[in-house]
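All protein chains but one are shown at their positions in the complex.
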Amino acid sequence: MDVLTENWSLYGEGFLGTVELTVYASILALVLGFVMASFRVAPVGSLRMIGTVWVAVLRNTPLTLLFFAVLLGLPRFGLVLPFQVFAVLALGCYTSAFICEALRSGINTVPTGQGEAARSLGMSFGQTLGNVVLPQAFRSVIPPVGSTLIALAKNSAIAGAFSVTELLGTYKTLNELGYSIIWSFVWIAVGYLIITLAISALFNVLEKRWGVAR
Amino acid sequence: MLRTRNIAAVLVCLLLTALLAGCGREGSPPVKGPKAGALPQYKVDTSFELPESKTWKKAKKRGHLVVGAKEDQPYLGEKDPATGVYSGFDIEIARMMAASLGFEPDGIRFRTIASANRETALQNGQIDYYVGTYTINDMRKKLVGFAGPYYMAGQGLLVRTDENDIDGPQDLAGKTVCSAAGSTPYQRIAADYPEADLVAYDTYSICVDNLLTFQVDAVTTDDAILLGFAAKAPDEMKVVGKPFSEEPYGIGVPRSDNALRFALNDALEENEKNGNWKKAFEATLGLSGVPAPTPPPIDRYPAN
Partner (left out) sequence: MTHSTTSATALYDIPGPVTRKRHFTYGVISTAVIVALLGWILYLLFDTDQFTSEKWTPFTYKGIQELLLRGLGNTLKAFAYAAVLSLALGALLAVGRLSDHGPVRWISTLLVEFFRAMPVLVMIFFIFVALKVQPLPALVAGLTLYNGSVLAEVFRTGINSVERGQREAAFALGMRKTQVTTHVLAPQAVRAMLPTIISQLVVALKDTSLGYLITYEEFLHAGKLIASNLDYDLPFIPVVMVISPIYIGMCMLLSWFATWVARRQRRNPKTEGTGVAAAEPGTVLPGRLG
């Protein structure tokens, strides 16, 4: 118990680091995932190709390898940025592939008749997509997007090994200070549970409000 | 989609067969910097017995010693990725000790242990002893035993050659400094120079890599380690300032095994007297241009 109260600021810093990483990477993943998903359903062949390759490659890349390549590789091209930015980049790109797949299958669940009806009313492509298809797709993608973002929060632990301040990394300092390792890990575990449960609660609320009974 | 995957699969297979076919050259790629000189031979004490040491008995039964070392510190403890052969001053000390403990040169296996895991490795018997820039201090003495010291290093700073603003630890405010997680130098900078931005990795080689790609401004650790790196790429990196600490390097042994610790102390003293120590230094670290210093006095603290 003492581990937590005596190192409140250390844990707080790590916890905030993980939260920040999760929030920024989630935003990047959602935006990129949305762009890639629209590429994947676009009528233009080469755009579909980009989307397909993006998803196929990133879904099959070990995240540790991606972190390794981004954090130690990009500076070689003269790109000098804080480590946290690189971590957000790696985590966001990786997760965007999963978000993209969730969104795409969401779009595919919308019955064809909906789009046909919209077009027969004279709606343009943008109107069909924005007013008819996406609102319906949005409802069915809430649960899978939620679990993808929970996965992102958990994956952010890898960043600690690449000199980014986050929750798991705090164990090293605590270990040096001579605290009980078991208890340090118990509080780290509690921290991650708080974050994952918070995301899960948020998406439960979203689903209650906008979700659709399938 | 399917087609791209198939093409990828074919490419992978081609690559693997190319590798498996063993179309490679023998030996190891050319080495930068000065080459390791002729290594001294150490006389094996074949009649040596140390039945009161559990570690020694286990190693004798196994037929070889397992020694923990570093793998990425040029001229101290370095593993050739191609041949898997370890070399450097620490490695020579380990060999010297093995010979005195009655093990033939082929009766010693090296194992890479990262700084953060040294105590654990010694405590759970993964290694018999550890020779790898291991600073003796009181906190560590609670966890492991130390023979030696066999070398006196001091904390220094490694910067890029075009860096003119950093001359010592006092200039580190606002600079990004890299060191190994859990190491003494890291803790010292964190405590004494809190304005410096600290970055930590498991190994120094990644720190040096970060230095060369401008992600960090300086690498700090013991000058011996830094000299080794600087000697490999003298056009790109330099060691600056005076050492600002004393780091006595010891041989880590399991804490309960006092017999082994005392035996290693005796062996060190003998090798320092008969000139083996100096020869080992000149063949390794000495290649970076530093003359062999006098070894520090051995700290024979009592059993506890």
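Order of writing sets the labels: A and B. Residues in every chain begin at 1.
Throughout what follows, a contact is a pair of C-beta atoms (placed from the backbone, for glycine too) under 8 Å apart; a residue touches a chain by one contact, two chains touch by 3 or more.
Every value quoted in this text rests on a predicted model; they were computed, and no experiment measured them.
Across B:Thr83, B:Thr161 or B:Asn274, the single residue that touches the chain missing here is B:Thr83.
When the missing chain is restored to the complex, the residue among B:Leu143, B:Ala233 or B:Val290 that touches it is B:Ala233. Touch with the chain that is not drawn comes from one residue among B:Ile108, B:Ile206 or B:Leu285, which is B:Ile206. The chain not shown here touches subunit A at positions 40-41, 43-48, 50, 52, 56-57, 59-65, 68-69, 72-73, 76-78, 94, 98, 104, 107-108, 110-112, 114-116, 119, 125, 128-129, 133, 143-144, 146-148, 150-152, 154-158, 161, 168, 171, 175, 181-182, 185, 188-189, 192-193, 196-197, 199-200, 203-204.
Taking the complete complex into account, residues 1-2, 5, 8-9, 11-12, 15-16, 19-20, 22-33, 71-72, 74, 79-84, 112-114, 117, 120, 123-124, 126, 202-203, 205-206, 208-209, 212, 229, 232-233 of subunit B touch the chain not shown.
Note that only the chains that are shown with their structure count from here on.
With centres defined as mean CA coordinates, subunit B is found 39 Å away from subunit A.
Looking at the complex, you find that subunit A touches subunit B at residues 52-53, 56, 72, 75-76, 78, 80, 83, 161-163, 172, 175-176, 178.
The part of subunit B that touches subunit A in the complex is made up of residues 1, 4-5, 116, 139, 178, 181-182, 187, 199-202, 206, 209-210, 213-215.
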